[in-house]
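Only one protein chain is missing; all other protein chains are in place.
Here is chain A:
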């Protein structure tokens, strides 16, 4: 089976480009939580964008048996001067929910965001923490076949962070299919059944979480000594 390849271009008319992903290869099974680990710039986020269908691989095949994969994006498409409610609709629609679905879930979104009366105020009056709470509350309503998560688990102030992180962990541990990207072995060890380690855009290991993480940590240690 061929892996995934993706060129990172600096522009369409320029020659400068490099492989952001070179031969990344793994399987994702229904109902599992797959952790993707690697250092900064390893190609983790590019991989998620490929899985979400945002980017198309330049080489290799991505076999998708008709499932919808969505990247968990917070505060996406927020427009200033509109109320929290209107932004929730817009953001939810961008994330793939039908307008009606968002409206049905509006009570939940409002309650979870803890914004109270501010929910119907324009969001330019919000603090960044309030915006983060709204963004999370909307994105959490997502229910795609495969949920792709890039680092973010909890957002906002300490209290909301604990609450959002808790509910997100529950979602990951449930029988949903999840791909979780992180550079922290701790998070992946806690939440994922299987893991893939990528470095420099290529798969270094794939398999049981503990096995892969042990190899990753050994690699980091060796790297640390060498430096």
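The definition used in the following text is that a residue touches a chain if its C-beta (ideal position, glycine included) is under 8 Å from a C-beta of that chain, and two chains touch if they have at least 3 such contacts; residues count from 1.
The definition used in the following text is that contacts and distances are computed from a predicted model.
Novice: Considering the UniProt annotation of the chain absent from this complex, which name among "Cholesterol oxidase", "ABC transporter permease", "Cytochrome c domain-containing protein" or "PTS system, fructose subfamily, IIC component" applies?
Specialist: UniProt lists the chain that is not shown as "ABC transporter permease".
Novice: From the list A:59, A:86 or A:200, pick the residue that touches the absent chain.
Specialist: In the full complex, the listed residue that touches the missing chain is A:86.
Novice: In the complete assembly, which of A:77, A:116, A:129 or A:207 touches the absent chain?
Specialist: Missing-chain contact among the listed residues: A:77.
Novice: For review purposes, identify every residue of chain A that touches the missing chain, sorted by number.
Specialist: Residues 12-13, 49, 52-54, 70-71, 73, 76-77, 79-82, 86-87, 89-90, 93-96, 98-99, 122 of chain A touch the chain absent from view.
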